[in-house]
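Single-structure report; data block below.
Every protein chain of the complex appears in place save one, which is left out.
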Amino acid sequence: MFAEDALELRREQSAERNTLSVNFGGMCLRNPTILASGFLGISMDLFRRLYKLNAGAIVSKSISCSPIEGYRNPTIVSLDYSSYLNAVGLANPGADAFSEEIRENDNLPIMVSLVGSSEKEFPILVKKFDRLNIIGYEINLSCPHVAKMGIEVGDDPELVYRIVKATRLHTTKPIFVKVGVGNTDVLSVASVAKDAGADGITAINTLRAMAIDIDTGIPVLANKIGGLSGKPIKPLAIRCVYEITKKVGIPVMACGGIFDWEDAVEAMLAGASAVQLGSVLATEGLSSFHAICTGIQAYLKRKNAKNVMEIIGLAHKY
Amino acid sequence: MFAEDALELRREQSAERNTLSVNFGGMCLRNPTILASGFLGISMDLFRRLYKLNAGAIVSKSISCSPIEGYRNPTIVSLDYSSYLNAVGLANPGADAFSEEIRENDNLPIMVSLVGSSEKEFPILVKKFDRLNIIGYEINLSCPHVAKMGIEVGDDPELVYRIVKATRLHTTKPIFVKVGVGNTDVLSVASVAKDAGADGITAINTLRAMAIDIDTGIPVLANKIGGLSGKPIKPLAIRCVYEITKKVGIPVMACGGIFDWEDAVEAMLAGASAVQLGSVLATEGLSSFHAICTGIQAYLKRKNAKNVMEIIGLAHKY
Amino acid sequence: MHTNINRLRIVKIEKIVEETPTVRTFAFKDVASSNAGAGQFLMVWIPQAEELPMSVMIWHEKFYAAVTVRKKGYGSTSLYNKRVGESLGVRGPYGNSFEIPKNARKVMLVGGGTGLVPLLRLAIHLNSTRIDTTLIIGAKTHSEVFFEKLAVKCLEDTNHQVVVTTEDGSYGIKGQTTEAMLKLIGTERFDTIYTCGPEGMMKKILDLASASLIPVQASLERYMKCGIGICASCCIGDKLVCKDGTVFDSETLSSLSEFGLEYRDKSGRKCKYL
Partner (left out) sequence: MHTNINRLRIVKIEKIVEETPTVRTFAFKDVASSNAGAGQFLMVWIPQAEELPMSVMIWHEKFYAAVTVRKKGYGSTSLYNKRVGESLGVRGPYGNSFEIPKNARKVMLVGGGTGLVPLLRLAIHLNSTRIDTTLIIGAKTHSEVFFEKLAVKCLEDTNHQVVVTTEDGSYGIKGQTTEAMLKLIGTERFDTIYTCGPEGMMKKILDLASASLIPVQASLERYMKCGIGICASCCIGDKLVCKDGTVFDSETLSSLSEFGLEYRDKSGRKCKYL
């Protein structure tokens, strides 16, 4: 390759990077495709692989103060239409092991997802991670299948306020709060989180759901009830993103059923600053980040947009 | 046909009828497949056609005191995977016109779905219908896209109590309360409804959701936000049926994504006394009632069950 | 992959034809629509305005279809005002189609206004099967007559006759379509009469044709929301116009006591036709 070609190529690549780069809630990402929490989120080696494959950022598995073994298998059940029911029970290596895992991170844009059952645990967690090279936190207030953690917390706006506030006091890094559709109004949880100092919202988590095997009559998940993810929940995620960005006015990462560039664009038109990819990885594999970036880029070109941020929230005008 | 054959056939038919007949919440139905509210629910002529096609019972469109024109089109949008987003805005002919419509009903098992915004309206509605030949009421507390009606009502357990209580005082016919997954705990709404004297619960209604056309950036429904129905919501319906029947202990009609006999059996194993069919009618047409009945019957035969009620709630043992 | 005709397809308006001062035809590329049967309709989304059922109009380019709209209220006027290059959403085509009986040798088509749209699509089928065709086009006055030349072109390969009636006599035969029809069935034998237009006219045609034992197929209109047979807003008797229709035969029409008399409004209440 001639020197000029190499230069040209580099120019093109950096143009691409500029087209897709996003800037929201105190974070600056090379592109808006982010690994959702709970997917491959425990191994630094895997994070490196995902980053090479174009992930704009990575959210870790939700980490608790102590390690959690999680529920007995089956913990993950495939349903039709690229959807999954899971009750892993927040299995995670715990804050000590995970901070060890990512200790040597230098340049990967990692967000650590935090989970706990009271406002006391979050400052403890933040202390383990705040001096590491991470770009922010996601607080998981919406795991639908572990009592006293996740959704039962997210359903109590006062507790949400205290948790976010307590976390805010111990870090200057961006804090995103992950909300779910369940028993409380997502809008009120989002605005409480905003008031407490959150920089953004992730919407949505899985929804409490169930599947029973009709041959044996037995609920398939060992935990019986789990969380539904994948294609079916996209219209709910789009609605939450739209309502939160429009009515609460806070940056939102869309999560839930984002499977292709069309979904990603729909979420961003609804108001999302970025999209998280989860279940799609089971169906389409790790190349999804790249495929979605390429698709968004072509869309932007057709629409004569210079940067993807131009399309964020366009649907609000209607 | 010889006389004996005819007799035999009749015996078989009545055996079939006995196999599928269900008895719950003060209602006795020839089979557990019921037309869900909002589907074809305004015309006596259509009710007759549906009954001939094997519907076990029919729930009317939700009827309000005055007629409602509903929202501008598009009011119903098809999404992938046999799912639909609707915001018809509770369009209905009103109590006067609808009581006129069903005035001459003699033997069709019709339930009237009632919708209103305060506890004062329900007694008024009941007075219009209670002397007609209907088998009961369904109170729609969960329409996700009309402010001050439906879900905003269902999200307020105190108001739910007052509405059910007020209705209870004015009728001895069975009252079912239709709940949705949204901003309040379905379990608490169900148990409040039970306390107020409801005979059963219908679970679930559509879920607040949205779709945006990425070509134009415009939300497709005229009302922007609507309710998601169809296949994607089945795992949520199964979970609600299971939890309500197990924890609240009240008869439940399953509604949401029931498309085939397997879905119907799954719902009944979860605890449902009957299943309501809605979106399936768009995909499979009016023959769904018959097809599902036939499928359930074959299942019961394989499982050596004499009557479908034997399988209700079997999954609770696990 | 098999396309799901229920999913909205965004199409670009490529050509617009002025048919009369209040009627325009909008052409767009859409394979599914181009294959529609005569009598089938699309649900046409006019972004930010309305969604309306529209019969699928023929178009001479391959893979293309069109809709012909008369400017009336908010929805139809929003559509009417669209320009070349703007987008519409379409889903469908929905509903059944006119049927051509096996032994048909001579048929009559009676329509007026945008009711001609399904009849033109039918004309093309009749043309290719060389069935003698008489088309009666009705209008109030000369300026409202359209599709006459196009109709002749659609029928060029078969024996045909295109008759225009105007109520004020400003063009063609003075009077209503039913008068012209009555005259024709008095002298010639027609195997079937196809009609689409104002329901009062179709009802009259059914009555007249039944008296002469000529079977009728009529394409009906009703208020429509879903187009897919779930909302019942389009119901007439125990039939759904969007799914069991739009085309019904004499027998069904005779059994529908509402036909020509009553329809349901947006709320579902029965109303009388004026």
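Going by the order they are written in, the chains are A, B and C; count residues from 1 in each one.
The working rule: contacts are C-beta pairs under 8 Å (C-beta built on N, C-alpha and C of every residue); 3 or more make two chains touch, one makes a residue touch a chain.
Model, not experiment: these values are computed from the prediction.
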Here the chain that is not shown touches A
Decide which residue listed in A:V77, A:V181 or A:L228 touches the omitted chain of the complex.
A:V77
One chain isn't shown here. Among A:I135, A:L159, A:L187 or A:L281, which residue touches it?
A:L281
If the hidden chain were put back, which of A:L159, A:L187, A:I218 or A:A291 would touch it?
A:I218
For chain A, which residues touch the unseen chain?
38-43, 45-46, 48-49, 61, 67-70, 72-80, 84, 88, 91-94, 97, 213, 215-216, 218, 220, 222, 278-279, 281-282, 285-286
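Keep this in mind: only the chains that are shown with their structure count from here on.
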Return the chain label for which the distance between chain Cα mean and whole-protein Cα mean is smallest.
B
Most remote chain w.r.t. Chain A, using mean C-alpha positions, is C
Centre distance in Å when chain A and chain B are each reduced to the mean of their C-alpha atoms:
35
Just curious, how far off is chain C from chain A if you go by their C-alpha centres, in Å?
51
Can you list the chain B residues in contact with two or more other chains?
79-80, 218
Which chain C residues reach two or more other chains?
48
